[in-house]
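Working notes, beginning with the structure itself.
Removed: one protein chain of the complex. Kept in place: all other protein chains.
The block that comes next holds subunit A.
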Amino acid sequence: MTAGGAISGECSQMPGAAREPHLAPPLIQMRGIVKVYPPNVLALDDVTVSFAGGEIHALVGENGAGKSTLMKVLYGLVHHDQGEIHYRGRAVRFRSAGEAIAAGIGMVHQEILLVNEYTVWENIVLGAEPVDRLGRIDKKRARSEVQAIIDRFHFALDPDAVVANISVAARQKVEILKLLYRNVSVLILDEPTAVLTPQEIPQLFAELRALRDEGHTILFISHRLEEVLELAERVTVLRKGRVVATLPTAQTTRCELAALMVGRKVLFSSRRTPQPPGDVIFAVEGLCYEDEHGRIRLQDIHLHVRAGELVGVAGVEGNGQLELVHVITGLLQPTAGRIRVAGVDLTQASILERRRYIAYVPQDRGRMGSSLAASVVENAIMTHHRLNPRLTHWRGLLLDWRRAHHFTQHLAQHFNVSMPGHSAPLRALSGGNQQKVILGRELLLECPFILLDQPTRGLDVGSIEYVHDQVLAMRRAGRSLLMISANLEEIFLLADRIVVLHRGGIVVDLPAEQATVEQVGRYMLEGKG
């Protein structure tokens, strides 16, 4: 069974041999680049790669494969320990981003860094303003120069709009225009589509192609393989700091790329098996929340999740997901409505009382899900130390560290955590292993209801697959699950039903079999209308 139109296709072949194409002579050549982040994280291990002028070249790889580090080395933000870079036939070593921009290489980061109160043109010229003879900013000239660039590249953008009022996609264009205004001819984009909705992506791609046709070189970091195949001419795959292959996109497939990235075969289809849902476990009725400024954040939410059912909550970030999660966990008190789990009314309950019924995997590992400075054991026993009487003596006052270590051992075995030791700080574990500790801790609570807030955010493909397996195992075991995710693919992969949050309200509640990605994307953007 496949869920949703866009997600389909089994991988039928293992990767072929890496092929090395020969295009134009390289514009940029990076040779033998080694970067070690202190003390011993080998981020780039003898990377040799070249980029041709006027091509769109994608860099793919799991988290931590070294894509961003490699590009930051080129851009002068990170300094490599060994190796050399040749650009336009000369050896270069940029000491700062400013030097790289002056040489014509610019990078757009994942986070958008603009002054919200300024207009589009003000943001674009900021730091490189044209001035008149008295040293004052020549506003007229600045604005007309910006307008000229916008027209030249056919960006649909109003130069006088205030940045705070424009969409994320438009802000991203402003970031690109900032670089074009500085005459950059090599553009590095770090996961530009991560912040966009499905509908906004084609427009960006059209604009990037237009830039390429004008002679710009575009280096494009992504881990969405369909996009890479659609946009780029060549793709370089990195794994664990090494280049695995550079391939023309015309000669490769998504499956091949995924296998090269992970080093083994990956399944893209839903592994969800049909099963009849049980009783209603989690029920929310008429839930409303107004923030302290009187703004309505949640509006009359009705939601039911049955045993053995996984409901996915889709929506553009900032449409009430955060508030919904906080109201369920008890960090926020709803202004109206009821929350019941397994028949118990938890609307007024303390967080500890809720935690008997609600397992919770937060989206932010370091801020909400763990204390990175504390040891693995100390992180593993949180909440259990209150709910599991075996971990304490003397009316719960004395902790039994021996049993806590046993428990951690059990968790580590059950959830495949690899770590230097129980007493190592959680910070010493990789992101995937940290998430396994958190996931294991929450799933071992044996709560009837599991709340998952972006459970795979920031994880690499292998860890994502692992988390998905565990989530599906919980569904099979008859737990009821609610998953908030910014990743539609993930929702289609796992959910039985999909609800869409728009401006604090649920605009649609669909069985996953009847939904398509395009349809859900439209609801996310436009709500009911």
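Note that contacts are C-beta pairs under 8 Å (C-beta built on N, C-alpha and C of every residue); 3 or more make two chains touch, one makes a residue touch a chain; residues count from 1.
The working rule: contacts and distances are computed from a predicted model.
Remark: of the listed names "ATP-binding cassette domain-containing protein", "FAD-dependent oxidoreductase", "Redoxin domain-containing protein" or "ABC transporter permease", the one matching the undisplayed chain in UniProt is "ABC transporter permease". Residue-wise, the contact with the chain that is not shown comes from A:P38, picked out of A:P38, A:G294 or A:G421. Across the entire complex, the residue among A:I351, A:A424 or A:A473 in touch with the chain not shown is A:I351.
From the set A:Q321, A:T383 or A:Q435, the residue in touch with the chain omitted from the display is A:T383, counting the whole complex. Listed by residue number, the positions of subunit A touching the unshown chain are 32, 34-40, 42, 45-46, 81-83, 329, 331, 350-352, 355, 360, 362, 367-374, 378, 382-383, 385-387, 392, 396-399, 401.
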